[in-house]
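To keep things clear, I will list the structure first and then write my remarks on it.
Some chains omitted; the rest stay in position.
Per-chain numbering from 1; labels A, B and C assigned in written order.
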Amino acid sequence: MRSPLRAPRLTERQENPARIEAFSDGVFSVAITLLVIDIHVPSFPHAPTNLEMWVALRDIGSKLLIFAVSFVTIGFFWIGHHLIFWSIERSNRILMWSNLLFLFPIVCLPAATALVGEYPSNGTAATVYVAIVLAAALLLDIVWWYASSNGLVSSEMARENVRSQHRRLIVVTLILLVAACIAPIFPRFAIGAMLVAILCIIATTGSRMLVD
Amino acid sequence: MRSPLRAPRLTERQENPARIEAFSDGVFSVAITLLVIDIHVPSFPHAPTNLEMWVALRDIGSKLLIFAVSFVTIGFFWIGHHLIFWSIERSNRILMWSNLLFLFPIVCLPAATALVGEYPSNGTAATVYVAIVLAAALLLDIVWWYASSNGLVSSEMARENVRSQHRRLIVVTLILLVAACIAPIFPRFAIGAMLVAILCIIATTGSRMLVD
Amino acid sequence: MRSPLRAPRLTERQENPARIEAFSDGVFSVAITLLVIDIHVPSFPHAPTNLEMWVALRDIGSKLLIFAVSFVTIGFFWIGHHLIFWSIERSNRILMWSNLLFLFPIVCLPAATALVGEYPSNGTAATVYVAIVLAAALLLDIVWWYASSNGLVSSEMARENVRSQHRRLIVVTLILLVAACIAPIFPRFAIGAMLVAILCIIATTGSRMLVD
């Protein structure tokens, strides 16, 4: 029980961020699946014809659109989180709390999606939505900044490579900041700009891995 | 920290698709459990007798039926996903995004199930439902095609065996395409054909593993 | 790529039931958390006093009670599933499908819980509830029977020990069968008997592990 062989094993389990990843994966997967919960079945006064159903479904098109945007956004953050935790080899409580804080806007996103889906042309709804995405980008940046400046990252080599990830996060953050500012006046344009920024980041990073 | 022994360890973690599997498992399990969320408790003007409750439950029978069909469908895709990722040994961002795209129709299935459950004889509802299942089959095929043609699959031997999985996916895709075409006119028949196709695939593959 | 050293590694991953466990854990955890979703906040015509709130919460007491019963029931099946998969070392598609079938009544349980919570004295509701629990017990038994009679279980020694698990499952199944028969006439008694049977099984097995 007290053998020196046991002790490092415990330390290894302690430092392992595997459970942070498992918990985060759980939150991401529930949040991404809950997006759809707000898409209610349309109701009709009588049995609808095929055409009436098409019209009703087309009317909830804006909800489906913002739902798809949120799906891509959560997917983007999941992959960003994935990339960052690839190079994190040790965890501590501050990392856990930073990670939990980052998950807060992710958990809020289904409610914000429902809000924008209901009022797609409302400036306040779009501002709240973009602000939540902005908060997620900022907090993921903080998670990475904390981990890399406190020796939790595996090697200098990896840090060098992840620095480009950091740079990408800052670019996203700046674009989101601008989008949040114009959202009260041009709600649709702000959400579109947010999506374009995310898609650009995705396209430019391609299939490259952390350690090329 | 800079030791060459550390670096491959990171690369190994990077290439490991374990977290894609964990995230996908999360999405599958939430989606399969959310199917039931649309089955609301029947309401009565007074305390119902046993017989009245039976009648009320029988009336929501079509919902239970399509719920069971969706359960089998999600189970089918989960097992297909499982089989494909068994032979995938490395991941990259394109694989992650293809996998996320594949999860999009899976996440949409609970809402489509609710739609068909509410309007079981509506052609548009059935078409949307079959189209979503078709999209899932196509996208899973793309995930497999990308992984196998970009060297992410573990060995030639495994690829040989998984080729039959690919063939099965194409057969399902074709049947679903036909089902989607007839769905606007024969909604119940189209969903039935979809289910029969899935059950045939399940029955013919039996308990065989990838490497027989 | 074709090295003989790779091949067993793939086979090992294939035979590993770890992802079945992960998916099942996901379904169990979503189902057990969704139980609570039917407990709606009571509404009042005006700001309620402390006493009025107590009365309102006491009125939804039957919902809380059946929710607690379902929590214990899902916990019971999770632990049973856990014990069985401890000794399963290999998986195949039939095991996957048996496991999926077993998860079907688990996924139905939140809806059945809401039904009994709404109509606690209705015989049909109680029969449906007990029948779903009975189906789960039967199907878990089938999973175990299939695994143990097809060489998927780790060792004879373990099988000897898990035989007692099998016997316990049969006892539960029989008690549930009786409970399902009396449920139409004595709904509360049937659910009570079900709970007592589960608690007895829990109490008699104590903290013993599979391999004592």
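The rule is short, and it goes like this: contacts are C-beta pairs under 8 Å (C-beta built on N, C-alpha and C of every residue); 3 or more make two chains touch, one makes a residue touch a chain.
The model shown is predicted, which means the values in this text are computed figures rather than measured ones.
The total count of identical chains across the complete complex in this file is 4, with 3 shown in place.
Here, only the chains that are shown with their structure count from here on.
Rounded to a multiple of 5, the C-alpha superposition of subunit A onto subunit B involves a rotation of 90 degrees.
Mean C-alpha position of subunit A lies 23 Å from that of subunit B. With each centre defined as the average position of its C-alpha atoms, the distance from subunit A to subunit C rounds to 33 Å. Annotation for subunit B: residues touching 2 or more other chains are 22, 25-26, 29-30, 34, 37. In the complex of the two chains, the subunit A residues touching subunit B come out as 21-22, 25-26, 28-30, 32-37, 39, 41, 47-51, 53-54, 57, 68, 71, 75, 78-79, 82, 86-87, 89, 154-158, 202, 205-211.
Taken in their complex, subunit B has these residues touching subunit A: 1-2, 6-7, 9-11, 13-15, 19, 22-27, 29-31, 34, 37-38, 92-97, 100, 103-104, 107-108, 110-111, 114-115, 118-119, 121-125, 128, 184.
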